[in-house]
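Report on one structure; see the data block that follows.
The other protein chains are all here in position, but one chain of the complex has been omitted.
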Amino acid sequence: MTTPVLEIRNVSKSFPGVKALDDVSFAINKGEVVGLIGENGAGKSTLLKVLNGIYQPDQGSIFVDGHPVTITSPRHAFDSGIAMVFQEQSVLPTLTVAENIFLGREEEFLRFGLLSKKRMNAAATKELAKVHLSVNPAMRCGDLSFADRQMVEIAKALSLDTRIKGHVTILLDEPTSVLEKREADLLFSIVRDLKSRASFVFISHRLEEVLEISDRVYVLRDGKSVKELESRDATVKDLHQLMVGRQLHHEYYREARQAVPSATTVLEVQSLTKSGSFSNISFALHEGEVLGIAGVIGSGREDLARCLAGHTPFDSGSLKVKGEQVHFSAAYDATAKGVGLVPAERKVEGLVAPFTVAENMTLAALPKFVSGFRIRFADENAVARQWIERLSIKTPSTATMVGSLSGGNQQKVVLAKWRIAGVNILILDHPTRGIDVGAKEDVYELIRDMTAEGLAVILLGDTLEEVIGLSNRVLVMRDGEVTATFEAAPGNKPAQVDLVSHMV
Amino acid sequence: MYQMFLGGALRVKAAALAGGAWSKQWRRWAPVAVLVGLCIIIGLFNPNFFGGANFVRMLNTAAIPLVICMGVTFVILMGSIDLSAEGVIAICAVAASMLVANDFTGIAIGLFSVPAAILIGSLVGLLNGFIHVKFRIPSFMTTLGMGFAGIGLATAILGGVMVRISDSSFRDYLSLGRVFDIPAAVYIAGVAVIVAYVIQERTRIGRWVYAIGTDEATARNAGIPVDRTRIIVFGIAGAFYGLAGALSAAQIGRGHALISQDRLFTAITAIVVGGTALSGGVGSVLNSVIGVFIVIVLTNGMVLMGIEPYVQKGVQGLLIIAAVALALDRSRLDVVK
Partner (left out) sequence: MKMESRTRLQTWLPLIVLVVLVLLVGLYDRTFFSAGNMLEVTADTMTLFLMASGVTLVIMIGGIDLSVQAVASMTSCILAVYLPRFGIFAIPLAVIGGVIAGFAGGYVSTRLRIPSFIATLAVSGVVLSAGNWFSETKSVVIPGELSQTYLTWAVGDFLGVPNEIWVGVAFLLVLSAVLGLTPFGRLVRGIGAQERAVMASGIDVDRIKIAAYTLSGTMAGVAGIVMAARLGSGSPTLANEFLLPAIACIVVGGTAITGGVGSIWRTFVGALIVQVVRIGMTFIGVSVFAQQIVFGFILVAAVAVTMDRAKVLVIK
């Protein structure tokens, strides 16, 4: 048996409130291309970041050529023969192509302390030839097209091949998501050419591509490695099934508790487009309805949510709130029309951590608590106490700093804030992210209560189960477009695998 | 999800770039266009502007600001700011004037005082960088405090008096002596610009400055010793201030604590007007050269047109605002403090 070039054994990695990797083992052999697939949050990117030295695993070990190693930084990973092509590009627009390729490794071009640009550019030309990119290496990367920059990024990783003796591993995190078909094909032929020298780990949400290029595929789910299979034995449909796993029944969804939406439209979205994010999105949202939006990273659903809440502008299309044409130039315009956003980054956008529970709760409705110039502290506290009780928030008092509460209770404070502000459209962006299981169930209950009271909710769930279970309808987005709409009324819930097949 | 935002933002930016190639080129050459335009307008109002004597005068006025700007530019390219220039120059000017033949100390080491001033400047600069990086204090605070302390130190050493320089060769070699009718200070500033350009283009530190200013996380991931580079860059800036201090002392033949008054303001105006972005990563020492000449030509033009000198500072203030507002890439920052 041959020793794998790169292997991890029993690696775990936790972040506050979530186990991103749970006892994952994984190996890659010489000249092999290994695909890594899974839903959002399954742990793919975390795994690559562990291999690349950006994260340190909590448990488990990493072996390079059979020797245990501790990878402390991306640079260290590089010197150990592991390079990564980042999903978000790490090419610096202000440096030239050559400078980007050799960033941090300029020593070999130094002569008497000065850089030889000529030699650097010549070496870069060689690296660029590998990816069949014929740009001038002295050009600034900011002047290249996005796809060309992605190729530079790949050339940068491939340059490892000529710099390091021995076998190398290249990690490709969604390298094709911004490439045209032709460029993606080129990338694949490069990968095949280099297999004698390098191994590849390939992440993509385009499952056909994964099957096409890789020899073996690992399927991750909820931080666990659930299946390892040979690509030639697998079909896209198998992968779909493996990604979603268990089938859930209606008890889990508590369908009986789900409100029935009224026919009144509160929000109407017409061919909303934001270049580079999403295009031509249309839907209507009704009173008392939960509209789920499902999609993988890069589907554009998060950006859509932010546009609907006025956080970022969109390019074209129209937005109507209760029949009235609206234009949101900032979040305060949306709030004024009764639209609120519960953001995914709770600690950055949801809460002011050093503020008290009461101060956070009234933040979006401050004018209601002011007489003259003065805040009516007694009223504020009374209302805060009322909501603490109503949402059963566990806090010592209304004057406790919100930063010291648990994630679940913090999220309830965010929800209370919007309820006090009296919004009637609430956009929930990953409302259960980073909170524990019991608290998640509480948040689900609150969502059901809200809709029973007539609020309309747009839900971007952490998991498909969440989206299907809570929604009356589900929009599925892929690459910035709506690919399917499912009715999800109680007793008639779509299967996860149906959604997944439109997501990837 | 956060990554998705980044991805989205980048893609949008890429689209904007593709469409904005023309405006990009324009931005790159705008400072030069402004300089040429200014010269033409002022020349039309006052033909004396184009006289050889006036050009030499302007070059001479530009010499010290050029040297200062070479230092500050590196710090700004890195995304930081250095407000300590006046203080460091004051220390170095006083030190230089006390090291050549003078009426205050018995020391007279002649031209060796120049490397001494540069050394002192770079040490203070390194201290700036060290405090900023190791104690994690924003550079504007560190250098503001250090700048005040520098002026205080210069004043305290002299007890409020001035040092008179009696070494005329020091003054000749550094400032007053003329070759082809052009003062020595101009040649020295020219050499400083070349040195700065070589540092920027041909050394690792120079390239790393851009990498750090553009995206510090990526720079770190690439294995660049970010903290060390930051400290060294503040040291390099200090070295240029040291040279500027020696030039200032030679120019007026005296050393005192207020020798560098208003220099910082002019330097920042020049750098910003030259097109170097305060957010870091964009610009060049050559941009700053253009910027210095824009400021000098404008000042010269205002003098020629008989505008009160006190108006200059106001005009510079407006220039800073206009230049930053026009050049700032707003898509890059959502929260500005």
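Brief remarks on what is shown
Just so it is clear, A and B label the chains in written order, and each chain counts residues from 1 on its own.
By our rule, a contact is a pair of C-beta atoms (placed from the backbone, for glycine too) under 8 Å apart; a residue touches a chain by one contact, two chains touch by 3 or more.
These numbers were taken from a predicted model, which means no experiment stands behind them.
Touching the missing chain, out of A:Val348, A:Ala452 or A:Ala489, is residue A:Val348.
Of the options A:Ala129, A:Val236 or A:Ala330, the residue whose C-beta touches the omitted chain is A:Ala330.
In the full complex, chain B touches the hidden chain at residues 79-81, 83, 131-133, 135-142, 144-153, 155-156, 159-160, 216-217, 257, 265, 268, 272, 278, 280, 308, 310-318, 320-321, 324-325, 328, 330, 333-337.
In the full complex, chain A touches the hidden chain at residues 309, 311, 330-332, 334-336, 340-341, 343, 347-355, 359, 363-364, 366-367, 370, 373-375, 417, 421.
Assume only the chains that are shown with their structure count from here on.
Centroids built from CA atoms put chain B at 43 Å from chain A.
Looking at the complex, you find that chain B touches chain A at residues 1-8, 10-12, 14-15, 17-18, 21, 24, 198, 201-204, 207, 210-211, 213-215, 218-224, 281-282. By the touch rule above, chain A contacts chain B in their complex via residues 40, 45, 54, 73-76, 78, 87-90, 92-95, 99, 103-106, 110, 113-115, 117, 142-143, 145-146, 149, 177-178, 274-277, 297-298, 300, 302-303, 344-345, 429-430.
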